[in-house]
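Note that this complex is displayed minus one protein chain, with the remaining chains in position.
Should a chain be cited, it is by its letter among A and B, assigned in written order, with residues numbered from 1 in that chain.
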Amino acid sequence: MYRVNPIALWGIFAAALVVASAWSLVTGALHIPSRELVAVLKQGLGFSAIEPVPLHLEITLLQIRLPRLVMALLVGAALALSGAAIQGLFRNPLADPGLIGVSSGAALGAVSIIVLGDTLFSSWVWLSGRWALPVAAFVASLITTLVIYRISTRSGYTQVATLLLAGIAINAIAGAATGLLTFIADDSELRSITFWSMGSLTQSSWQDVAAMLPFIVIPLLLLPLFAPALNGFLMGETVAEHLGFPIRWVKRCIILLTAMAVGAAVAFSGVIGFLGLVVPHLLRLVIGPDHRLLLPASALCGALLLTVADMFARTVVAPAELPIGLIMAIIGGPFFLALLLSPALKPGGVA
Amino acid sequence: MLRTENLRISLTNKRTTTPHLVENVSLAFKPGELTLILGANGAGKSTLLNALAGTRVRHPALQQQGRVTLDNQDLAQFPAKELARRRAVMPQQVQLDFPFKVHEVIAMGRSPYGMDSQSQRITDQAMALLEVDHLQHRDYPSLSGGEQQRVQLARVLAQIWPHGDKPRPQADHEAGHVKRHRVLLLDECTSALDPAHQHQVLDIIKQFTTPDIISCAVLHDLPLAARYGDRVILMKQGRVIADGTPRQVLTADNLAATYDLRTRILQHQEVDHPIIVGLGRATQRGLP
Partner (left out) sequence: MKVWMLPLCLWALSALSTAGSAYAGDETRVISIDGSITEIVYALGAADHLVGVDTTSRYPAAAQALPNVGYMRQLTAEGILSLQPSLVITTAEAGPVAVLEQLDQAGLRVETVTTDSSIAGVYAKIRRVAQLLAMQERGEELIGTLQSNIQTLQAQLYDRRWQAPPKVMFLLAAGNHGVMLAGKNTHADAMIQVMGGVNVVSDFNSYKPLTPEGGLQTLPDIIVVADTGSGGQAPASERVLERFQLLQHTPAARQKRVITADSMLLLGFGPRIDQAIEAMAPAFYVSR
């Protein structure tokens, strides 16, 4: 199959990312005249103000749109990169962080806080306030990952089939527990759960960005280092070991790093599906399955896609907003079906 | 030299211990020699080969006792990357569903060294040696079984290619005292090939087995074993029951004991190896 030069593709993605970021900053429900826009940015960069800019414009740009843009870039890159790495680890192009139960574990943590926050965990919520939900989601995703890893690993030997089956079981258990919580939830809590489960970047603030930064940047920097090992994994664990990769270490690191990235992303932006599934899949068709090219390209493309999707989310029904998870599902669902149906697009299905 | 010392491998559950898959095997494999391991299905050949490869991550129920050493160093003590530079393994089957190009698959054999110009050159040479260079831009999953097998062999050979490792100071220092042999392990590497390619591949392996290469292959084909083996080992139920040159080992009695097979061994003036004709099973059991 024909392949695009990866360097050219990276270039295109990087350029598109800059354009999309700029575009995302200038569009929104609130119209910001370009003169004010430039003035705000000049102020932000430390130039003295020529003329005072209305406060609400400055706040919108620097405290609302900019952190949100950074959040979209980080979450998009993290989800797509984790998806690519997990698919490589499981040698399964349909694998997804959701598949091994990380997302549903995080969702259970978040829903517990929404429903039980003001009764069971009241003192704790009072302690951590607005951080309660992200912290709970993150902790829950890490616990889920460790439990699944523990179940599927015996004396250092991780059985991928067991891992997948454990993931299914954990998904079912977490789903049932979440269902139980929605059952005892009241009306307004239900609305909150629904919105959270559809994903949103609405609340992004600089504090949120700062809090999630390490959890996303560390996987973003470290996961690409495992690209050669992931290539080896595609031929099976034994082959990877015979090629000299320390496969226990590699598996542990990849599982932990992806749990970290996905947990942080889910914690701050709710459940945003399909990104981790569709982006690597699509890129494999264009630049091939080599993880050394695929992982950076996935991060760039994921960031790009989520930035653009968030722009839609913010503007389509302005001044209200659509949940971004909904937009991703609308794009991703049909695309994924087309992928399954089209023999030419199946991984490896080239006659 | 690659040695096993009192190697025992068993499958141990909490409840039951099955008979040993490999029983008390002590063998020494010599450089420059192609050793072929033969035996009935389930005789422990692949298990032995895996132990020779020093495979560390294996099924938790598999228990291994005894040592495997390469040049007097325990395989368990080799750093993973160093071991990968010294031995390459071709498994029975490699399932790769992702659309890597053929040249990318072969280049993966160079993973322990990194992708430099030397690795690039060796990838090309390995591709040429196995005559798969015309396939190099094809997607691996689209190849036939036989083509895939030759590509995998090219990958495995590239991993321990002659002069493929950068000379390292320590290695130079040791060179005077310790010979650094490389090990080639093959598990049924001809199973998907047509007769001509079977001969081609074994011929290549034989040529590749230079004095600093130790080669060991599991094989099912008796005529091929007779033709290409420098040494043949027969295994049954985890034990070695015969070990020697093809002429010494491939006798009607030994084969009857190994396979429950009736054979006649012929000689022909044009060839210098025994010709084995299978006649049928030794013990007949009719349909009920």
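One rule holds in what follows: a contact is a pair of C-beta atoms (placed from the backbone, for glycine too) under 8 Å apart; a residue touches a chain by one contact, two chains touch by 3 or more.
Just so you know, these numbers come straight off a predicted model, no measurement behind them.
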| item | value |
| --- | --- |
| Visible chains in contact with the missing one | A |
| Given A:Asp96, A:Glu237, A:Asp290 or A:Glu321, the one touching the chain that is not displayed | A:Glu321 |
| Hidden-chain contact residue, picked from the options A:Ser192, A:Asn231, A:Thr258 or A:Ser298 | A:Ser192 |
| Option touching the unshown chain, where A:Ile7, A:Leu30 or A:Leu94 are the choices | A:Leu30 |
| Missing-chain contacts mapped onto chain A | 17-19, 21-22, 25-26, 28-31, 33-38, 41-42, 45, 54-57, 59-60, 63-66, 69-70, 73, 129-130, 186-188, 191-192, 195, 200, 202-203, 205, 208, 314, 318-321 |
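The rule is short, and it goes like this: only the chains that are shown with their structure count from here on.
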| item | value |
| --- | --- |
| Chain B residues touching chain A - in the complex, by the definition given at the top | 53, 55-60, 80-85, 87-89, 91, 94-101, 104-105, 108-109, 111-112, 139-142, 159 |
| Of chain A, residues touching chain B in the complex | 1, 91, 93, 154-157, 228, 231-232, 234-239, 241-248, 284, 288-290, 347-351 |
